[in-house]
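Data first, discussion second: the structure below is written as structure tokens.
Our next item is chain A:
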Amino acid sequence: MQHLTRLLGAAAIAAGALGAVPAFAEGGTLVIGSTQVPRHLNGAVQSGIATAVPSTQLFASPLRYDENWEPQPYLAESWEVSDDGLSVTLNLVQNATFHDGEPVTSEDVAFSIMTTKENHPFQSMFAPVETIETPDAHTAIIRLSQPHPALLLALSPALAPVIPKHVFGDGQDVKSHPANSAPVGSGPFMLEEFTAGEAIILKKNPNFFIDGRPKLDEIIISMVKDPSSLLIAMENGDFDMYPFMAGSQEIKRLEKADHLTITDEGYAAVGPINWLAFNTKSEKLSDVRVRQAIAYATDRDFITKALHRGVSTQQRGPIIESSPFFDETIEAYDIDLDKANALMAEAGFADGMELTIDFIPGPKEQQQSVAEYLKSQLKKIGIDLTVRAAPDFPTWAGRVGGHDFELTMDVVFNWGDPVIGVHRTYLCSNIRQGVIWSNTQSYCNEEVDAILNAAAVEQDPDKRKDLYSRFQHIIAQDVPIYFINATPYHTAYDKRLMNPPKGIWGTMHPMDRLEWSE
Partner candidate 1 sequence: MTALLDISDLKVTFNTRYGQVTALDSVSLHVNAGETLGVVGESGCGKSITALATMGLIPMPPGRIAGGSIRLADEELVGASPARMRAMRGADIAMIFQEPMTSLNPVFTVGDQIAEAIMLHQKVSADRAFKDAVALLDRVGIPSPAARARDYPHQLSGGMRQRVMIAMAVSCRPKVLIADEPTTALDVTVQAQIFDLLNEIQRDFGAAIVLITHDMGAISEMADRVAVMYAGRIVEEAHADDVLDFPQHPYARGLIDCIPALGREDHALKEIPGVVPPLHLLGAGCAFAERCEHANDRCRHEKPLLANHGHHPAACHGVEEGRI
Partner candidate 2 sequence: MTDTPDYKAESPTLEAWRMFRRNVPALAGVVILTFIVLATLYGTFFYSGDPYNVVWAPHEPPGVTPEFPLGTDYLGRDLVAGLLTGGGPTLAVGAAAAAITMVIGITLGSLAGFYGGWVDNLLMRITEFFQVLPALLFAMVLVTLFSPSLWTIAFAIGVVSWPQTARLTRAEFLKIKELEYVTAARAIGARNKRIIWKVILPNAMPPLIVSATLTIGIAILFEAGLSFLGLGDPNVMSWGLMIGANRDYILDAWWPVTFPGLAIFLTVFAVSLIGDGLNDAFNPKLRER
């Protein structure tokens, strides 16, 4: 017994003498600290940022994107969209190989897109894709049932990873395929080790088809559940990068750390919106005037400036303000208590009403604190609000998905093109009982459906922008949802890192240009 304690005592002293951090390992290793825990690593069948970050390093995709929403060549060195918009031809690079040496062919591209179409939760991404022809090993022609301008964005690394047919095409159900946890891809990094819930270790793919890349030898994603411990680890230099950081406390604190840089760039395509959703079918909220009254009573500036201490930016409509389709002229519902009280009276609720508000368990500052703020704020227009907490995500998802709620705070991602992340919330056809992040507001407006379906096929970008403007105006009028702020995702990274991931997809994009300056 004594021997062990002497060892521990010696270790503690020796380690203390070494200084807080064992010697800084040279040789191009990037350690990412993350609070997200992926189920597995195959982005073709699993949505969510947790899977997307490692998946985009392991798998290549037909296209990739730069900082201003422009598609760039990747596995497809060039591509053409036919005039009628019903077919898209991808000309693949000749020298791309999978990590196991097999060449990447059009067969794999076809197989990947069709697999994602059948298994990925975002049905709208490839819904219009009917068949994919593969005239030769390096040409794939996607046949569409209707023009689908959103297709190019859908071919980004996060949404359309090219998975090897010879691995995943063995008949097993891809959703639970064992290779999902030990994937073979053609991306800049290969998997060395994946301990579920703990760490993902990626090492350089020596024969990546873009030569001279990736610059790093190794990327390690280490999962830390407790944000405070992750913060301390960042300050002590245990980790080099901390993406998807949303807490004002964390952001303010790491801004003071002199060896780190903090940026909010890299999340344009993610488009995370923090909003207050109304259950339009509940009798108290079916009257649009009540919803408008609540919108006018809520002070968006107070929330972003005081509650979020200025780290989050305001969001006034269903399309993220960083997206080219956003229209600032829509009604923003800036605070106006008189108008709110007038509307309440007009709707017959002069003596007020009782409502309950739920919130998705997650960053408290974005959800619970806004719900608590609304509890005291809506008293001013006679609404007595009860905050109903849920112990965990499944319970909340069960309630809101099952339409058993009146108000709820929620955070939903735009995912780049409105067809992928926006339509699902407003289409009558997507009111599906029991499914979270569908049209849980039961909001149905025929005109909105018509506009969205038209926009989905409109190839002329300007006309498409006009359609989405009209859509945003109607939503602003009907207020099925009051939009509050964009989740203030920031990335903290070591100052010595060059070419940090600041594209529209941020870290959910191949980090093959990232390197250490010293």
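We adopt the following convention: contacts are C-beta pairs under 8 Å (C-beta built on N, C-alpha and C of every residue); 3 or more make two chains touch, one makes a residue touch a chain; residues count from 1.
How were these candidates chosen? In short, all candidates are chains of the complex that A comes from, given by their letters.
What you see is a predicted model; the values in this text were computed from it and never measured.
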Checklist outcome for this item: Whereas the rest of 1 or 2 do not touch chain A in this complex, the one that does is 2
Checklist outcome for this item: As the complex stands, chain A meets candidate 2 at residues 226-228, 231-232, 247, 249, 253, 306-307, 361, 364-365, 368-369, 372-373, 375-376, 387-392, 395
